[in-house]
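In what follows, a structure is listed as structure tokens, so that the remarks can point back to it.
Here is chain A:
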Amino acid sequence: MNDQRLLWAILVSLIAVVPILLSDKRPNLRESWTFIAAFLKFGIIITLLSDLLAGVTPELVLLEIAPGYALHLKADPAGMVFALLASTLWIVTSLYSIGYMRGGKYPHQTGFFASFAVCVSSAIGIAFSANPLTFFVFFEILTIATYPLVVHNRNGEAIDGGRKYLAYTLIAGQCLLVALIWSGVLVPGASFTPGGFLAGSGASETTLRIIFLLFMLGIGVKAGIMPLHGWLPAAMVAPTPVSALLHAVAVVKAGAFGCVRVVGFVFGPELLRSIGMDWVLASFAAATILGGSLRALGETNLKKRLAYSTVSQLSYIVLGAALGSPAALAGAIFHIAAHGFMKITLFFCAGSIYTRTHFTEIGQLAGIGRRMPMTMGAFTIGALGLAGTPLMAGFVSKWNIGLGAIHSGHEIFVAVLVISAFLNFAYFFPIVYTAFFEGEPSEFKFDEAGYALWLPPTLTALASLVIGIFPDWFWSFYTLAWTAAKSVTGL
Partner candidate 1 sequence: MSSFFEIANYWAVAALLLIGLHGMLARPNLMRKLMAMNIFQVAVIIFYLSLSEKTGASTPVVPHGVLNPSAADFVNPLPHALMLTAIVVGVATTGVALALLVSIYRRYGTLEEPELLEKMREEAAG
Partner candidate 2 sequence: MHIPSLGWWLPWLVLAPLGGAMVSPILAARSLKASRWFGALVLLGNFLLAVGLTPFAWNQGPLHYKFGGWAPPWGIEYVLDPVSAMMATLVAFFALIAYPGATLPREDQPQSNAASFQALYLLLSAGLIGIVLTGDLFNLYVFLEISSLSAYALVASGGDRGKVAAFRYLIIGSVAATFWVLGLGYLYALTGTLNMADMATRLPGVLGSRAAVAGLSFMVIGLLIKMALFPLHGWQPDAYSYAPAGAMPFISGVMAKVSAYALYRLLYDVFLKAGPAANALELLSWAAALSILAGSVLALGQRDVRRMLAYSSVAQIGYVILGMGIGNSFALTGAFLHIANHALMKGCAFAALGAFTARTGSSDVRALAGVAKIMPWTAAAFTIAALGIIGLPPMAGFFSKYYLLRGAVTAQAWPFVATFAISSLLSAIYFFRVIESLYLKEPEQTQQTHAVPGTLLMPAMVLAGLIIVFGVFNQRVIENFVPVIIAEEKS
């Protein structure tokens, strides 16, 4: 029952903060600590995964933090997907950060790596939280730990971005707190239960609707559901590894994952349908998918375009959760991982290009593919994947979500998925075309930044290819997603 590994999976990176801060003056030693912690964490989570696949769900009840609520951790399949994603990507992001931060000669690197470690800790905590209060504690720690990263550049723009970020996330946090306390008053001491714990609470439909809206206000900000997405593009002022963290690993995924938790484990798809909120949430998600894509089309700044692409892609997860049929949920949970690998590739590429050339606008990228073939190759794979090309990771999730839409009788959302795929091509293809086929036709010349900048995106692009073809490879994402979806829907 009490599996201490869960605690260590969270603590490893938190403890690493101390040696990181103490090695301020010795960057190589400092980065060694990050790597040691990252590999340890990854190892612990892999052992947890093998237990989970063997049919044991590791669980740990620590001290009580409020009447009826313990600090309760549990590695269930849905949480495991998020934890695997975060711990895997922390390793590549660390490598990439070293190249990027040193290449760009950024100041305050110690604070950067320390905050990063705290963020990853809280992401794992969110993944493994077994009850709403534990979830909230880690959710808010993540909010605060991300703030120093957003304001990393210390200039006026960064401070404004930080303020906007805090305004959105702290307001959301209060909504979430009220929602979880309210649900706790209805069903005291409830843990996340597959299929939801509010179903038998006897509360009126109106009460449940208000609670659901509060939950969604709380979660939806981090998940970037329109119109709560405003902080995301503003937070783009941060250095690229931070954007990668925000958009692929920790923050937005915490929101999307929280959405799955609330829909699947607090309310349950059935209760959601009976109070009529599934349709509302799905509509918001669909609007965000299309709206985000359209906004992405209009952006000429590479990072901003990627930011709006994130807004759009995250709502696939929200949509899948809202539809609530097994395939849709499985697709949504799988997309947490798939989008993580693909989007981090794109951000890595944008950062590499910036470090090498200081280009930020899409128009400047003419011919860049002939100078930086690894980077732009990885970018192409990531972009094709996000658009949902078959044999890519994005296709697996979209296929399932589309299937789920048909199963749940909301066929219209299949149309949304198709339109969105076209829009994805429309905003990614020009970048790829510009990079490879425009500009002075010159000879091929390998002009990449250091290996720390082109290796990570290549690896993540390869990973997204592999899990597109073998969705269960190594991490067993597909099995985990389906196991979680089946437990929620009682299939």
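Convention: a contact is a pair of C-beta atoms (placed from the backbone, for glycine too) under 8 Å apart; a residue touches a chain by one contact, two chains touch by 3 or more; residues count from 1.
The candidates came about this way: all candidates are chains of the complex that A comes from, given by their letters.
Just so it is clear, the model here is predicted, and its values are computed rather than measured.
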item: Direct contact with chain A in this complex, candidates 1 or 2; value: 2
item: Chain A residues within the candidate 2 interface of the complex; value: 63-67, 133, 136-137, 140-141, 143-144, 148, 151, 154, 158-159, 162-163, 166, 170-171, 173-175, 177-178, 181-182, 184-185
